[in-house]
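Left out: one protein chain. Kept in place: all the others.
Our next item is chain A:
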Amino acid sequence: MLATSAQAAVPSTDEVNTTGLAVTDDTVTVGILHSITGTMAISEIGSVQAEKLAIEQINASGGVLGREIKYVQEDGASDWPTFAEKSRKLLRQDDVAAIFGAWTSASRKAILPVIEQYNGMLYYPTFYEGLEQSPNVIYTGQEATQQILAGIDWAVKEKGAKTFYLLGSDYIWPRTSNKIARKHIDKLGLKVVGEEYYPLGHTQFNSVINKIKLKKPDVIFASVVGGSNVAFYKQMKAAGVDFTEEDPLLLTISVTEDEIRGIGGENVEGIYASMKYFQSLDNPNNQEFVKAFKEAYGDDMVIGDVTQAAYLGPWLWKAAVEKAGSFDIDKIREVFAGIEFKKAPEGYVRIHENHHLWSKTRIGRAQTDGQYQVVYETDELMEPDPFPEGYQ
């Protein structure tokens, strides 16, 4: 199906693949590895959809180095050993040229040793706690400083915030994020008046809401995840906290459009989120992306920050392969730094030599319809810094 006129320009397989990857004269095979069953399916299905959409679009525009992309999809089943096993299978048995996948840090850490051992390449889409940099991973989401620092700076500069209450679910990502937040708040000479963690799936937030009322912080900095969010925002609202009055102001790093669908727009109206992408972003790239996504998966779909970051994976891989003129991981690795994607829905991104993306950080304000309205964005792309000073 690929245009025969381009056939002449297609380089031979011997030339572009010297390490025995699954590349033929017409096709190249990649892997998609997410949880489509188990508790994480709720989050990861959006990523799968975005990755497949990107692959279809790349194929429609002529493929990569003249080859059509085929994919093998495996289910990590929300189980970290399964992620490790499946990544081994994708690399050893299917010889995939790239893996797009993982969502939780736990699943990424499970894949990491396997992918380093067999020299594969993982494109990881989630915003995460940082403190990691692997030659075999491209991180297309934000690391902690890109999400947190800009968010706190915004609250301080624009809203005059002086006191902060840090609240999160009890596992590594919220704890590390809050650690970085606390450090930054200390550095600005401001005050953390409370820090609190609740077990995953916790649904009773009355006590912490009482504490927040008593401490009267200017900002609640929230990284509660999953179903707990529904309970937290509903109970906040029931307790008479009106976020539209910004007293206190709530800044979340975990509630995307996807979560709002479960929480209900009326319960989060007025909260702020620090992300790099919102579905409502007003630029031609994004309008095209949203339209294509809805055409492929239905009008009632919403697109969150991570879904967009997942969409970047296949495109960045294509750009890198074409710059290297080869599918070989080692050759691609040499050209990663500076690879850019101008058609990114979030506007524009570039790969840093530390394998994270330069990207803008934005603050969105939640509306009753479940969408964020962008109220602020950084002027420049933020430099990724996975190892912020003092946390190595």
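In this section, a contact is a pair of C-beta atoms (placed from the backbone, for glycine too) under 8 Å apart; a residue touches a chain by one contact, two chains touch by 3 or more; residues count from 1.
Criterion: contacts and distances are computed from a predicted model.
Trainee: Out of "Indolepyruvate oxidoreductase subunit IorA", "Acyl-CoA dehydrogenase", "Urea ABC transporter permease subunit UrtB" or "Hydrogenase expression/formation protein HypE", flag the one the UniProt entry gives for the chain missing from this complex.
Mentor: "Urea ABC transporter permease subunit UrtB"
Trainee: Looking at the full complex, which residue from A:237, A:294 or A:323 touches the chain that isn't shown here?
Mentor: Answer from the full complex: A:237 touches the omitted chain.
Trainee: Among A:204, A:283 or A:373, single out the residue that touches the unshown chain.
Mentor: Considering all chains, including the one not shown, the answer is A:204.
Trainee: Check each of A:26, A:116 or A:170 against the chain that is not shown and name the one that touches it.
Mentor: A:170
Trainee: Pick out which of A:98, A:138, A:263 or A:324 touches the chain that's been left out of the picture.
Mentor: Of all options in A:98, A:138, A:263 or A:324, contact with the hidden chain holds for A:263.
Trainee: Could you list which residues of chain A touch the chain missing from the display?
Mentor: Listed in rising order, the touching residues are 39, 41-42, 45, 170, 196-199, 201-204, 206-208, 210-211, 213-214, 226-231, 234-235, 237-240, 258, 261-264, 266-267.
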